[in-house]
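Apart from one protein chain that is not included, each protein chain of the complex appears where it belongs.
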Amino acid sequence: MTLPSEAVERVREDVCALHTELLRWNLVTWTSGNISARVPDADLIVIKPSGVTYEDLTPESMVVCDLDGTVVDGRHSPSSDTGAHAYVYRAMPEVGGVVHTHSPYATAWAARNEPIPCALTAMADEFGSDIPVGPFALIGGDEIGKGVVSTLTGHRSPAVLMRSHGVFTIGDTPKAAVKAAVMCEDVARTVHLACERGPVERLPQEHIDALYDRYQNAYGQK
Amino acid sequence: MTLPSEAVERVREDVCALHTELLRWNLVTWTSGNISARVPDADLIVIKPSGVTYEDLTPESMVVCDLDGTVVDGRHSPSSDTGAHAYVYRAMPEVGGVVHTHSPYATAWAARNEPIPCALTAMADEFGSDIPVGPFALIGGDEIGKGVVSTLTGHRSPAVLMRSHGVFTIGDTPKAAVKAAVMCEDVARTVHLACERGPVERLPQEHIDALYDRYQNAYGQK
Amino acid sequence: MTLPSEAVERVREDVCALHTELLRWNLVTWTSGNISARVPDADLIVIKPSGVTYEDLTPESMVVCDLDGTVVDGRHSPSSDTGAHAYVYRAMPEVGGVVHTHSPYATAWAARNEPIPCALTAMADEFGSDIPVGPFALIGGDEIGKGVVSTLTGHRSPAVLMRSHGVFTIGDTPKAAVKAAVMCEDVARTVHLACERGPVERLPQEHIDALYDRYQNAYGQK
Partner (left out) sequence: MTLPSEAVERVREDVCALHTELLRWNLVTWTSGNISARVPDADLIVIKPSGVTYEDLTPESMVVCDLDGTVVDGRHSPSSDTGAHAYVYRAMPEVGGVVHTHSPYATAWAARNEPIPCALTAMADEFGSDIPVGPFALIGGDEIGKGVVSTLTGHRSPAVLMRSHGVFTIGDTPKAAVKAAVMCEDVARTVHLACERGPVERLPQEHIDALYDRYQNAYGQK
C-alpha cells in the first residue's frame, strides 16, 4: 500500500496541533485523552500515540492506521482507544474526526448514568438535544465503538457520555469534534452547577428545535 | 456614509484587546462570548466577528455596524448576538459598552431562574442590589435586547442573567461592562459556594445602599 | 517629615511583587485584593493604590501612608481598605504585613458566618485552630480594623473571615501574611469540598496543639 504522503502529513500536523486544545480547555490529565482524524479520500486514520504526554507530541509521532486500527505507518504504538475510533470511522462515513476525553464534569454525568438535560440555549445550539449516555463497554474489542455508534447514529448530539468511562465526540472534521468535546464539558459543568442547588428545567422542545436549526445554519463565517 | 475612521480604529483596537480579559478570567469557552462598544459621537458600534476564536481576533477583524445591527464595515459576519447588542445601544443612550458571556456560575443561576442575592459587601459595592434574572428569549429578533433593556432600565445592577441563557452586562465604557461581567461571575461563584452548604443572609438594604453609594463615589483613582 | 527613602523603596518593591502571588493562587479578581507592609523602624506603611489592576502595578505606584492611613507619599489614592490596614498596624505592633482578599471559598464561609473547622493537619500546622469569623463591619471608619484586631488578638490564626465580606491575614512580614492568605483559601476549599459530601471531624485539640507547636518551630530552613 502506498501512503498518500502529503495528505497524511497535513493530517498529522492537524491532529498533533489540536491536542493542545484539550490541554488548554482542561479536558485531559496526564495522557488521558486522544484525537483522531480521517485522511481525506483514503481508508486511513491518524491518531495519538499511546501514553505519550501532550508536550512530547510531534506530527511525526502521530500514528497512521487503517480502518481496522492496524498500524500502517508510525514509530509508536497507537492510542489504546484506536479500536473504538476505527469502529466509528468504519460505521459512520460522514465522520472526519473523533475525540475521546475523561473531562471531569461530563464524566461525572457518565458515572451517574445520567444524560445532561438540554437546559441552556448554548446546549440547544450545539447539541440540539440532551447529551445522551452510551452503554458500559470494556476496552479491547468493538464494544466501545459499537456503543458510540449505536448512540450517536441518527442523534443530533455529536457527543456521547460512555457510562462509567468518559466522552466521545464526532465531527465532520477533527476540529469540529474537538469543539464538541470542549462545549460538552462546558455545558456539563454549567448544568451540574445549576442542578447542585435546585431543579433545572429542560428547554421546551420547540425552542430546542428552533435554536438548533438556526445555529447550524446561521452561526460563524460563510 | 463616511466612517469617522480614527475613532473607529481606536474602538476596534479597544474591543479586540478587551476580549483577552474574557479568556483571562475564564468567562468564555471556545467562541462563546462577545464584546461591543459604541463609537463616540456616531451611531455606530464595533463588535466581535461571529465564531472566530479569541486568539484569531485582530482589530481589523472587528465588525462595524449601525444601531440596527447592519454591517457598515468589516470583512466578517458580526456576532450572532449583534441584534441584542444593537437594541441595547438604541434604547439606552448612556451605554458605551455591552458584554455577553455564558460564564459558568452566573449561567447556573440563570438556568435555575434565580437572582443572585446581594449577600457580599463586594456585591453591594459593584451591583448595589441582587443581580436580576431577565426573561427567556429566543435569538434572532429583538426579544433578547428587549429583555436586557427592560430588566436593567432603572436598575442599579449593570448585569442581567438572561434565563436559561447567560449574562449581559452594560457600562458607560466597554471596559466597565467587562468589569461588570468579571465581577458578576466572581460573586455568582462565591454566593453559589456559600449557598451549597447552608442558608446565606442577604445584606440589610441600608448596608447595601451605604456600600453602593460609597463605592460609586470613593473607589479608584480620581 | 523626612522619609527613610531606601527602606521605603525596598518595601515598595516587595509589596508590589507580592501582589503577583495573589493572582497566581487565584485569590483575587480584577482589583479585588490588596497587600500592605510596615516600613521597618518607621511609623509608615506601604499599600496598593485603589482600583489599579495588578498588571499595572509598579513599585512607584505603591502609596506610602502614616499609621492613620493619611497619604505621605505617592501619586495615587491608596486602597479603599487603607483605614482597616492602618488600624491593624496601630493596634498590633508585632504585625509587619496585612493582606485582604475576597478569595472565593474563604469568602463563602464568611458569607455563611461559619468558622472553618480545623479538620486537616495542614490547617493545624498553619492556623493552630479553626479560622474564626469576625463581625460584620462597614467600610469607611475603624469598624473593619477593630473587627480584625479584636478577632485576631490572642488568637493563633493569622487569618480572619470578616462576615459577608472576605479575608484579612496578618504576618510578621508581608510575605508571611500572603502565605496565610494563600493557605486560608487552600484549606477553605478542601474543607468545603469535604463538608459537601458528609460530616467532617475536627481534629482533637491535643493533635492540633502538637502539630501547631512542631510546625512553628521545625518547618522550613533555619
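By written order: A, B and C. Residues from 1 in each chain.
The rule we apply is simple: a residue touches a chain if its C-beta (ideal position, glycine included) is under 8 Å from a C-beta of that chain, and two chains touch if they have at least 3 such contacts.
Since the structure is predicted, the reported quantities are computational estimates derived from the model, not experimental observations.
Touch, as defined at the top, links the missing chain to these shown chains in the whole complex: A, C. Summary of contacts with the chain left out: across C:Asp14, C:Asp81, C:Asp130 or C:Asp186, the touching residue is C:Asp186. Considering the full assembly, A:Tyr105 is the residue among A:Trp25, A:Tyr105 or A:Phe168 that touches the omitted chain. Between the chain not shown and the residues C:Asp41, C:Asp56, C:Glu94 or C:Glu201, the one that touches is C:Glu201.
Although one chain is not shown, part of subunit C still touches it, namely residues 25, 119-122, 179, 182-183, 186, 189-191, 193-194, 196-201, 203, 207, 210-211, 214-215, 218-222. Interface residues of subunit A with the unshown chain, by the touch rule above, are 29-30, 32, 49-52, 76-77, 80, 102, 104-105, 107-109, 111-114, 136, 138-140, 164-166, 192, 195-196.
We take it that only the chains that are shown with their structure count from here on.
After Cα superposition, the angle needed to carry subunit A onto subunit B is 90 degrees, rounded to a multiple of 5. Between the Cα centres of subunit A and subunit C there is a gap of 45 Å. Across the assembly, subunit A contributes no residue that touches 2 or more other chains.
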